[in-house]
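Right after this comes subunit A.
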Amino acid sequence: MSQPLSVSRRALLQGAGGSALLLLIAACGDDNASVTTTGGTDGGEGIDTTGPATAEEIDTLTVAFPSSLSNIYPGQEAGNFNYYVAVLVAEALAAPDSTGKLVGALAESWTQPDATTYVYTLRSGVTFSDGSALTADDIVYSVGLAKDEAMSPNTAYYWANVDKAEKTADNEVTITLLSPDVAFEWGPVAANAMWVTAERFVTAAGGELGTPAALFTGTGPYKVTSFEPDKGVELERVDTYWGGKAPVKTVKIEFIPEETTRLLARKAGDIDMAISISLDQEQQWKDTDATDVLFAADRSYVGIDFNTAVEPFDDIHVRKAIALACDRATYVEKLINGHGEVATALTVPQQIESVVGDKAREMLAVVYDLPFDLEAAKAELALSKVPDGFSCKVGVSSSAPQVSQFFQALAATVKDMGITIEVEEMPVEQWYGTIGSPDWGLAYMWYFNATGDPAELISWFLAEGNPASYTSEEVAALLQQQREEADPALRVDLIIEAQRLAMEDIPYVPLWWGEAATAIDDAFTIDDFGSYTLLSPWTTRILTKG
Partner candidate 1 sequence: MKRLPITPLVAAVPLAVVAVFVVGAQWLAPDATTQDIYTGVTPPGTDGHLFGTDQLGRDIWQLSIAGAGSAVIGPIVIAIGSMMLGLLLGTLAGYIGGGLDLVLSKYADLLLALPTTLIALVVAGLVDGGYWVTVLVLLVLFSPTDIRIARGAVMAQATRPYIESARVLQLSRTRIMFRHILPNVLPIALATMLLNVAFALVAMSALSFLGFGVGPGTPDWGRQLSDGRDLIGQNWGAVVVPGLLIIITAAAINLMGDWLQERFEQRGAQR
Partner candidate 2 sequence: MNALELVDLRVTGPGGPIVSRMDLTVAPGETVALVGESGSGKSMTAKALTGLLPRGVTATGAMRLGDTEVRLDDGPSALVGLRGRRISLLLQNPFTSLSPVHRCGQQIAAALPGGGRGDTAEVLRRLAEVDLPARVARQYPFELSGGMRQRVALAASLAADPLVLIGDEPTTALDVTTQREVLNLLARIQQERSMAVLLITHDLGVARERADRILVMYAGRLMESGPGADVFSSPLHPYTSGLRDSEPPLAVRLERLPAIVGSVPRAWEIPDGCVFAPRCSRADHACTVNTPVLEGGQRRVACWKPLAAGEHAQPTAVAFTETARRDDDLVVVSNLTKRFGPDSPPALDDVHITVAAGEAVGIVGESGSGKTTLARCLIGLERADSGTITWADGETGARRAQIVFQDPTSALNPAMTIEAALAEALRAGGLDRSEVPALLDLVGLPVAYARRRPNALSGGEQQRVAIARALAPRPRLLICDEPVSSLDVSVQAQILNLMNELLDELGIALLFITHDLAVVRQVVRRVYVMHHGRVVESGVMDELISAPQHDYTRQLFASVPGR
């Protein structure tokens, strides 16, 4: 495996916690979060508010998750759904707003006196769910907890660049980095790599932090009242939460991995809401009584990886031939039912919208724009060192049927050119091993952005040790530059330029940006529903329709 440890497993493991579960889920044919696709319109479709939403109290909200969890502390188990529970229970210094811009959470604000120092001014009046007050010492302790590889193995890498964290005043904490990295801001974010708690709670947990025995005590709007790893989680609203009382009093999360069971539960009225429903069941969910289906871009990227160190993909003509054979618009329309956009870059638009607003797509369009042109593809292949074609295989995770179909369609298209592509399905863990492997010249990536940072994917894909074995001094220099650039707009320009340059060599072929679907009882609505909603305390945004 050539990807560095710094890549978030969560981004790749697509939503389930723990690899053993993945095998089971794959075997049960669950599509869960892997079905999410990039959306057409941002903010989704299908919400019908007949009047202003009200904040009247909702006694219980039952939500179905497509996978089960065994630990609610993402430091221990970092699947997407672990996060969706964690953000209800715990907070950190900053949090993304609905556009992805970082705003203060437990910190009211922060400043950056120099490139490696961040000073956070803490909010006052914050209490843990047991009523005790939050102190700066707790913040410092929580940084240590997040950095600790034994306690938070899944997220500790994010803190590798942090030198120290100190309480510099009663309401102030200063964090110092070893080297400048603009992306660090996303570190102390509950949606990413830090969850604030107090030392006494962790000691009481005795090494079982996040398990049903010990749970996790945070400052969030809800606290966990019961947790059964293969059944569900129950949460109770914390009325002393600094952000006020949310309408939903009790949240019951049920783990229902099987998609038809979930659908039936909704039809029976046993659940009010279902997250990450399968795209192929879209129509059936829509046809269910009293149910709205909301789509939103899920900030996922799907594309082909070529390992340029492996023949014949070391030849740019071969790569270009394949790229020209991809009819991406048809794939989006037919394979993902139009729930996505044709991708033009490695970065998804929502990662830069908070900086450039509506111009996001226009700016990203310059990165990659090869058309679908079979004649040109054939001509390109004729120029390569394998003009008569070649054969190769590609490994596809069994939880990604749309990708399997894509490769089968591609295989049919390129057969006439003499190229034989054999699709091999395998469990997720095994697919993981094909990324960047010298045995697999042709591969794909389905990546979920964990943070809102625009350089998230390219800091892996274009950096040293990337799966395409792509090297370029110019691109490397640009990458270094953007790490240090403080101006967000300039930074975005650098990021886009780096991708554009790299894509001239076609180490990757972007296919689509995906969308995810959420189903909810039509009595409710989700305030400001968008791509970042689930990374915030989303149950607080659930309101009754007027």
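Going forward, a residue touches a chain if its C-beta (ideal position, glycine included) is under 8 Å from a C-beta of that chain, and two chains touch if they have at least 3 such contacts; residues count from 1.
Per the selection procedure, all candidates are chains of the complex that A comes from, given by their letters.
Just so you know, these numbers come straight off a predicted model, no measurement behind them.
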Result, touching chain for subunit A in the complex among 1 or 2: 1
Touching residues (chain side subunit A, partner candidate 1) in the complex: 23, 26-27, 29, 31, 278, 280-281, 283-284, 327, 330-331, 334-335, 396, 398, 401, 404-405, 408-409, 411-412, 422-425, 427
